[in-house]
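Notes follow the structure.
Removed from the display is one protein chain of the complex; every other protein chain stays in position.
Let's turn to chain A:
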Amino acid sequence: MRFLVLLVGVVSAGLAASAFSRAQEADPTPTPRSGYEFMAPQTQALQDDDFVNPAFFSVEAGERLWSTPMGSEGLSCASCHEAAETSMAGVAARYPQYDPDVGGLVNLEGRINQMLTKEMGAEALAYESEALLGLTTYVALQSRGMPMAVDIEGPARPYFEAGRDYFFTRRGQLDLSCSQCHDGLAGQKLRGDTISQGQINGFPIYRLLWNSTASRHRMFAWCNTSLRAEPEAAGSETYLALELYLAWRGGGLPMESPAVRR
């Protein structure tokens, strides 16, 4: 609720002050290029082969859960959706989206948790838990190769604007915005790392640095903390809005989940 007040504040201030001037500014947003293109050949090779891509442990965990009954209703995902290959094809590419029942944005993790709590009589899974990462990765895999395409119109619009504002705001002790690195410096070296455009078409990714599969929101928190900025909670409305903006910004990029990143 507090966020919503904030959001409305941000949006109306944005309309009054910055949206106007931003329209006149040259849009710095580059033509979308996947993070894959910025990776070293060895990292790309890990992603290219499903048998060596370590994220496939998460995919397998998700695949097992898909047909495992969970919760008091005795249902599994497969009870209602049958084969994920058909029922889930293209779904992940449309998230996050506005959900009128929730009155806000829902991303793939959130939708899966809704299934558990509303349809199956189960507890919601924790963000970054193996089970939720597994289901998310398994569902996202069914969209591999399909273009990211989210809806930012109608009720989703204010969230989109808030996410864009977040992306362009300098923060943290280092006083940098997401845009300064991921629009302005893509392709350049930040010490050992080649900076990519910060696209999210590969998520959940397997991140070698973490030795684990990871969500989009975990990556946002990592970048925030690197700037010595307070991260937001995974699943928070701020990160959902940021996720919507980023999904739009990478519109048309083929979904790659599960990608492998440094």
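Operating definition for what follows: a contact is a pair of C-beta atoms (placed from the backbone, for glycine too) under 8 Å apart; a residue touches a chain by one contact, two chains touch by 3 or more; residues count from 1.
The definition used in the following text is that contacts and distances are computed from a predicted model.
Undergrad: So one subunit is absent here. Using its UniProt record, which name fits best from "Sulfur-oxidizing protein SoxX", "NADH-quinone oxidoreductase subunit M", "ABC-type sugar transport system permease subunit" or "TPR repeat-containing protein YfgC"?
TA: Per the UniProt record, the undisplayed chain of the complex is "Sulfur-oxidizing protein SoxX".
Undergrad: Can you say which of A:T68, A:T117 or A:Q188 touches the chain missing from this structure?
TA: Considering all chains, including the one not shown, the answer is A:Q188.
Undergrad: Hey, which of A:A40, A:A126 or A:L174 is the one touching the hidden chain?
TA: A:L174
Undergrad: Which one, A:I152, A:I205, A:A229 or A:A259, makes contact with the chain that was left out?
TA: The single option touching the absent chain is A:A229.
Undergrad: Just the residue numbers, please: which parts of chain A touch the chain that's not shown?
TA: Those residues of chain A that touch the unshown chain are 169-176, 180, 184-185, 188-192, 224-225, 228-230.
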